[in-house]
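All protein chains but one are shown in place.
Take a look at subunit A:
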């Protein structure tokens, strides 16, 4: 990180450090070194004095040592050859009688980050692991991870790993937690540290001795442990009960997540846990720290997705204070919007009504949109409030209200009448593109009920030349044409002018094309236009119903207490993908496991599948696609080439199955939903010689037998049998997982 303007300073400091008078005076010497560090922290390039700093490391003064080591860790990657000179001193310090010096030297040596340092640090680390001072052991344990990171591709050292596993029994709690952290990094390619029964129980017993950070992390590691019996499970839950009341919000959330994960087959326990953490969570929501508040609110929203009534009694807690920062206010408004019920709707709406006149336009608009959200269930009250807001005649309020109206009319057609009465007079208060589009759309679709609709649109047409947004012009064209169909006499002239303008003068191609398109459409006759523009709309209730369905707790339990509730799963997935794709060089180490859930097919099984398909010399083409119609035709045409009954246990999880089949390049054409009886699925695959395989899975009245029928386009028995064995493996694996 070279920054300009440092040359003179470096020169001066270099001179000072070489000065024997200063070297003789401990205080002055240290002051010079402090100045170097100070410049370093400000981002000046201080690598020029590396040689002098190495010399300064040979001292008995601990502070000076600390400073020099700090310096070295920063610049060692830039000057690896010079840094080697310092290693001798560091090695000597690693056997100093003072444990602090030993720890310090070991830590610095492990942080040097330069090639070739590994051979020097290995022995000191091993010694450090057996040091009698816990301080040194802590450093040494983390040192193992740092050493491994220096040579990421090198093999995992088995003896070291064993040593670390045995140190999990160390009497110092921080050493124990550091062991977990270190093993996790070293073994990340093998899925991280393994938590088996003895380790899990040992950790559970040590929990109360750990500090809050340790507790949080151990709770996270324990997620990997699957208790063998119900009894053991409830023992664990009892043991961890106290942590739901911890003073640290992080520990509470960690414990909650563990509870939710462990009790995934006991919905009533999950619900109980969520009731228990209600208090701590609400406390975090009103915590002094704004940032904690924010994170807690995100989690509250997550819980509300599954238990809509969970916080309804406490709705007043989510009322905004004037002095809160925006991000909290916005979250609170969202929460309020989600916990509305029959009893509190009046109070919540009144509160939200107050926010609509907030000084901050963004917040006011968010409040208006929230009222719009509530309007889906409590239409009448909300529309009344929104109509009153129009009376304020403020630009940002009016446009937000009109946009809300647009969405509302689409979702709850019954409120169209009220909206239409409110609309006249809004036009003069709307300036932005979104608001204009919404207003024009409304006027177009419901124009027959608004007396002055044609004249408002006419005004827009008059000013179309100065209109800057193409989207508004497009909307205007469509709206005017629609209105023309219901009120031809008032619109004909205006429509003519607009179409003429669009075709002759408009510079935006999309608008011009749309104009031409409508012109030609009109030429074909008015009935055709009606048929195209006023055909029945798609059913709006479809999307809505899906949104409101309550998600099961298990669908988000694995994301609880991660960044997902704060930024959404999709967002996080894209970011981690990006990171994976672009990960390169030493700047980005730690290819962390971002996967929030376990991979569907365990590694070993995947290999098995690969092997099988290789053996039969069958290569299925990835991404082959056929349509359902084509499938049906072919299926009826072909004869069954093979039929077989496979053992099956438990219910079918269509999604899991589909993903698993995708892995081996078998496409799913159609599948019954989970739990249906009889359950059917149709699959297809194609090998590299373009031979098509079609298969039917049938789970009949007897759920322990899966009937498989396969049809083949060209009769080739060898390929057929290998296809069947692939299918068998997948079904076998999935059957094992789900049961």
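Operating definition for what follows: contacts are C-beta pairs under 8 Å (C-beta built on N, C-alpha and C of every residue); 3 or more make two chains touch, one makes a residue touch a chain; residues count from 1.
By definition in this document, contacts and distances are computed from a predicted model.
What does the UniProt entry say the missing chain is called, choosing from "AP-3 complex subunit mu-2", "EBNA1 binding protein 2", "Phosphatidylinositol N-acetylglucosaminyltransferase subunit H-like" or "ATP synthase subunit gamma"?
"AP-3 complex subunit mu-2"
Of the residues A:284, A:427 or A:620, I need the one that contacts the missing chain.
A:284
Hey, which of A:248, A:452, A:554 or A:721 is the one touching the hidden chain?
With A:248, A:452, A:554 or A:721 as choices, the missing chain is touched by A:248.
Which of these touches the unseen chain: A:48, A:173, A:373 or A:515?
Of these options, the touching residue for the absent chain is A:173.
Just one of A:7, A:211 or A:428 touches the chain that is missing; which is it?
A:211
Return the single residue from A:91, A:126, A:204 or A:292 that touches the missing chain.
Residue touching the chain left out of view: A:292.
Applying the definition given at the start, please give the residues of subunit A touching the unseen chain.
These residues touch the chain not displayed: 1, 26-27, 34, 37-38, 41-43, 61-63, 66-67, 70, 74, 77, 98-100, 107, 113, 133-135, 138-139, 142, 145-146, 149, 172-174, 177-178, 181, 208-209, 211-213, 216-217, 220, 242, 245-250, 252-254, 279-280, 282-284, 286, 288-292, 294-296, 314, 316-317, 319, 321-323, 325-327, 354, 357-360, 392, 561-563, 566-567, 571-572, 575-576, 578-579, 582, 586-590, 592, 594, 596.
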